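Shown next, in structure tokens, is the structure this report addresses.
A protein chain is absent from this complex, but the other protein chains hold their places.
Right after this comes chain A.
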Amino acid sequence: MATLTERRRETDSAATLVFDVPDWPGHLPGQHVDIKLTAEDGYSTERSYSIASPAEGDRIELTIQRVHDGEVSPYLLEGLGVGDPIEIRGPIGGWFVWRDTDPDPVVLVAGGSGVVPLMAMVRARKAAGSRIPFRLIYSVRTPEDMLYANELRARVRDDMGLDIAYAYTREAPPDWPGEVGRLKLATVATHGWPPDLMPACFVCGPTGFVEAVADILVAQGHDPRKVKTERFGPTGT
């Protein structure tokens, strides 16, 4: 059982929820939890949410993006109050994880809220004092949809060996020099790592996004076994 201790706004449609989970066993960046909601009459439903924070005592952070008409995400963003209890199960998943002992360079490709588990990796890298070079390619619809915008700006400056490239699919900032649209092979090739470095590739986002990017990475020459994916949602739009 966990308790909501804080809710921080990220964008108009997303927030980070901080939970206190007594006896939390710790986790690896990339893992997720299952949240179970139960109504008064016993009806219940569950969803998965990636952990956004690196392991840090009994505290975990989740970043929830509102899905329009969703059953669970609007409740987590507005219904659940600070101090309320909630059923959280985890950590779950032993595949889509980054370990700070892995020697390979890392490329992270995020679509929308798919940045959440990748952010946990970026944060864990810094917390561990790791020097593994990381490149993050982050695709969002519009600048207003970007999660962690200020923190990412600060980390590019302060976290040695972290590069970030942004892509906008609907609307870019006014002075944006690049194209607006879906991620292309050229962007991934320019801002990722060449395949001969054998990087670990992590791709996360809506299903359509993950399908497209994983195909691009394989087309670029990456070994499919080095491309780990996490698909968040049923739709690609």
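The criterion applied here is as follows: a contact is a pair of C-beta atoms (placed from the backbone, for glycine too) under 8 Å apart; a residue touches a chain by one contact, two chains touch by 3 or more; residues count from 1.
One rule holds in what follows: contacts and distances are computed from a predicted model.
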{"item": "Omitted chain, identified by the protein name its UniProt record gives, among \"Carbon monoxide dehydrogenase large chain\", \"Cation:proton antiporter\", \"Cytochrome c\" or \"Molybdopterin-binding protein\"", "value": "\"Molybdopterin-binding protein\""}
{"item": "Touching residue (missing chain; options A:V21, A:I86 or A:A127)", "value": "A:I86"}
{"item": "Contacts of chain A with the absent chain, listed as residue ranges", "value": "1, 36-40, 42-48, 71, 75, 79-81, 84-87, 92-96, 207, 210-211, 214-215, 217-218, 224-225, 227-229, 231, 233-235"}
